[in-house]
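Apart from one protein chain that is not included, each protein chain of the complex appears where it belongs.
Chain naming follows the written order as A, B and C, and within any one chain the residues start at number 1.
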Amino acid sequence: MTAPTAAATTRRLTIAKAMSEAIGLSMNADSKVIVLGEDIGALGGVFGTTQGLLERFGAERVRDTPISETAFIGAAVGLAAAGMRPIVELMFVDFFGVCMDAIYNLAAKQSYFSGGHVRCPMVLMTSVGGGYGDAGQHSQCLYATFAHLPGLKVVMPSNAYDAKGLLLSAIADANPVVFMFHKALQGMGWLGTVPGSIVHVPQEMYEIPIGKAATVRLGSDITLVGLGLTVHLALQAAATLSSEGIEAEVIDLRSISPLDRETIAVSVAKTRRLIVVDDDYRSFGVSAEVIAGACEEGVDWLAAPARITHPDVPIPFSPALEHPLLPSVAKIVKASRVLCAGKVA
Amino acid sequence: MTAPTAAATTRRLTIAKAMSEAIGLSMNADSKVIVLGEDIGALGGVFGTTQGLLERFGAERVRDTPISETAFIGAAVGLAAAGMRPIVELMFVDFFGVCMDAIYNLAAKQSYFSGGHVRCPMVLMTSVGGGYGDAGQHSQCLYATFAHLPGLKVVMPSNAYDAKGLLLSAIADANPVVFMFHKALQGMGWLGTVPGSIVHVPQEMYEIPIGKAATVRLGSDITLVGLGLTVHLALQAAATLSSEGIEAEVIDLRSISPLDRETIAVSVAKTRRLIVVDDDYRSFGVSAEVIAGACEEGVDWLAAPARITHPDVPIPFSPALEHPLLPSVAKIVKASRVLCAGKVA
Amino acid sequence: MPAERDVRLHMYAQMTRSRYFEEAIKVAYLEGKQPLFNMAKGPIPGEMHLSSGQEPCAVGVCAHLRADDTVTATHRAHHIAIAKGVALNAMTAEIFGKRDGLSGGRGGHMHLFDATVNFCCSGIVAQGMGPAVGAALAAKLMGSDAVAVSFVGEGAANQGAFHESLNLAAVWRAPVIFVIEDNAWGISVSKRASTAVARNSDRAAAYGMPGIFVADNDTDAIYQAAGEAVRRARAGGGPTLIEIETWRLEGHFMGDAEGYRPSGEVAALQARDPLLVYRRRLADIGVSAAELESIECRGRRAVADAIEFARKSDYPGAESAFQTVFS
Partner (left out) sequence: MPAERDVRLHMYAQMTRSRYFEEAIKVAYLEGKQPLFNMAKGPIPGEMHLSSGQEPCAVGVCAHLRADDTVTATHRAHHIAIAKGVALNAMTAEIFGKRDGLSGGRGGHMHLFDATVNFCCSGIVAQGMGPAVGAALAAKLMGSDAVAVSFVGEGAANQGAFHESLNLAAVWRAPVIFVIEDNAWGISVSKRASTAVARNSDRAAAYGMPGIFVADNDTDAIYQAAGEAVRRARAGGGPTLIEIETWRLEGHFMGDAEGYRPSGEVAALQARDPLLVYRRRLADIGVSAAELESIECRGRRAVADAIEFARKSDYPGAESAFQTVFS
């Protein structure tokens, strides 16, 4: 289940390429799969999610839309009800405010309101994350905003292998899946990319099950839970910590909803220390759910669980302001040392 | 700070009347206060929040709007920037999906994006909650959906005294305040009302500080945290538990954001047992934040904290389906007994 | 061309059935809510939006539709559901929150879904319009000549989704018909007070599509206008916007005191009740009283049977609340 290390050579793809490949394979396999969104045609997606698809499948199945998220996401719900498998892109998750009703009141509830007689097999792809100076309306994560609402599945890959497998699972799913991709991992040259996100990706179709986290590093002293970008930060921190005699177990959530509570529970039962690293806003977020979920299980903590997140302030533009607010390797190392102090002593 | 008991006679008002009174007093005191929304004029608000205001202040200041939430909430942001103090009603919180951008990207960030040079003194009143068979698009709470986003203050009263004081504070605040009112407490005859919400309300203006919870019952064995309707459920449960020798401390959050972490911390430090009762969806919600926030502080729990919430499913229509999903006195009593088992033993 | 005799009888049958249904629902809804009206009580809790007076819009349009044509409707949808052929027993059981309901009681009166006739409705104003455009595009992509119809009220014509959906439908040349039931009121706010134009059909020009206005709640005129629009859509001619002048004979929802409504307005509309008007018209073209009465009688029986079916049906088991969140 976990991604092969970057060592595995042959087909090292970016998440953008892996996503385009997954969509292309699905469109080949199933004529009911179509793509809708802004700039997903000739441009191939602002974040490269639909590269080459217009050329291969034509404008009937790869449709640039007007700047009308409410209408085209609503249309995706109607397409899905009619048996199509629309993949729709919301360019930035920050734009959810203009179209959330179609997502959470229509797509998310179509199965329930119909008693399962009308399905909603659609994928909503959307970019998340900051760190590159795009300011407060183009850098948000909003993981919890989507995960809090029933009827939606929410996933986010930390590398190209998972991206392809999770997207193929999402397209095959009979339900609406919000597929978030992190801009810092996307592999668009113009955005810079964390190298660890570019890994070997098999040519063929394969699925990564939705709802299953990946334990990407084994450790016995502390559990570091991350998602998307923060998984890479946690892994780097774990390397440093290891040289200090602290072995961190690192969990990549991959699915935000449903949350893989069991994988987390098993790990914290072993380490009895937990830090959640989340670049979304701090309060009422993923970090709180992971900690609360673990505490409900009655863990006998060696240290109080902690979270490293973006604070509860809008995301500022200036790098001098934004960078210090983001989770970092240094912050994870520092916090881990504090939680493990007992051990060293 | 806490509400006088219903025993105090003289002016017992419903939350609806208390809200209308607070708005009327503010409009009298400050010509910059105006009200915008659907059916808030001649009808006096579907939930009675603006009763008599059109007659008293006229159609210039009490404005029925088209069904255009994006435009009129956006207009409120522009009114606030221009120095007015708009009070705008979003009839049901469930409708946030058609207008959230104006709320969370404009109103919530106006102060920050302007470095504090442009304020956004506006109040967004909105109804929450179910239990009366209004189904999945008219019964939601979505507390965490708003509280997760920075730049917004989010409050909800459990009784008329707090409603008037919190609304007056919200109107006086220089920032956007989301004022949620629970339909089960509103005092509209046609909806039925929890009697405990109808309490004595002084005629004059007074404020309840935003960000301060109220400890509405003292107890040493377990802390029950609720908000709005669930405060009343917790108080009833506490009465039953008391007869069994379990003394529950009951906290009424009143403010969801900012959250009064200190009042919660002080209580759980004493009781070392915690149950959060929340009628919003379970995961990534208020209940998780309250539990995680307490755990971060390193409480030496006598029992694992627990939450009683609506589960992660859309709200069904049939009473046979909806009622069992809602928090109840029985569920609180049962869970409290479990957490306090150690004590009895 | 005017509707054939049998089509007119069919429309009259649907209209009467729909009206009898609303009258029966009204009675059942008020059970347990008197003397003190409490929306939470009785066999049908929650909001109840009746369609009495608006039947011509539903039958005039749906008379042209097939089961494979999609209809998306609103919070006020009973007449449309009936005209589209939604199973009356299952629909009624759903409104009663019973196990035999369309979705086993999960949806209720604002969320009626019947996949067998491609009908659904949503309680958020104008939000059914995008899905209708999508259903229309699906038909086009699948090579079918099926169409989609989105019914909304005139109040919905001021919601952003209206604008986006009409533009998208026009750009896609999607086989969709947007039908505005103009009953002059959005709860307590009049169309005049909320809408910058007198006729929303004029807004069709903003999307380069035909905009048709039908006056006077006229069943045959609606049938004719809808027929042209549906034929155009099936033939690949793209979308149409139709605004129909209709009347709301009841409050916005049950329990609405309607203090905002000019006195005499409802009485005046009742005097022009479209069912009475149409019954007279049918009599004028020679439909016998006996034939009319047998139609009415069949409608009454179907409604009575549906109500009885719903009452007899059990409530769903609590555990089923957790089912079908995902398919």
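Here is the rule we go by: contacts are C-beta pairs under 8 Å (C-beta built on N, C-alpha and C of every residue); 3 or more make two chains touch, one makes a residue touch a chain.
Not measured: the values here are computed from a predicted model.
Participant: Can you say which of A:58, A:192, A:245 or A:342 touches the chain missing from this structure?
Facilitator: Hidden-chain contact among the options goes to A:192.
Participant: Based on the whole complex, identify which of B:20, B:50 or B:111 touches the chain you can't see.
Facilitator: Residue touching the absent chain, from the options given: B:111.
Participant: Using the touch definition from the top, which of C:27, C:197 or C:276 touches the missing chain?
Facilitator: The one listed residue touching the chain not shown is C:197.
Participant: Using the definition of touch stated at the top, determine which of A:48, A:78, A:97 or A:196 touches the missing chain.
Facilitator: The missing chain is touched by A:97.
Participant: Which of these, B:73, B:128 or B:155, touches the one chain of the complex that we don't see?
Facilitator: B:73
Participant: Footprint of the hidden chain on chain A, which residues?
Facilitator: 38-39, 41-43, 46, 64-68, 70, 94-95, 97-98, 131-138, 189-192, 311-314, 316-322, 324-325
Participant: If the missing chain were put back, which residues of chain C would it touch?
Facilitator: 158-164, 166-168, 170-171, 193-197, 202-203, 205-209
Participant: What chain B residues would touch the chain not displayed?
Facilitator: Answer for chain B: residues 34, 60-61, 63, 65-66, 68-84, 86, 98, 101-102, 105-106, 109-120, 150-151, 153, 174-175 touch the chain left out.
Basically, only the chains that are shown with their structure count from here on.
Participant: When you take the mean of every protein CA atom shown, which chain's own CA mean is nearest to it?
Facilitator: Given all protein C-alpha atoms shown, the central chain works out to be B.
Participant: Measuring from the mean C-alpha position of chain A to the mean C-alpha position of chain B, what distance in angstrom results?
Facilitator: Distance between chain centres, rounded to whole Å: 31 Å.
Participant: Two or more other chains touching the same residue: where does that happen in chain B?
Facilitator: Residues 70, 94-95, 97-98, 136-137, 312-314, 316 of chain B touch two or more partner chains.
Participant: Where in chain C do residues touch two or more other chains at once?
Facilitator: Expected reply: 101, 104, 106-107, 111, 122, 124, 127, 160-161, 325.
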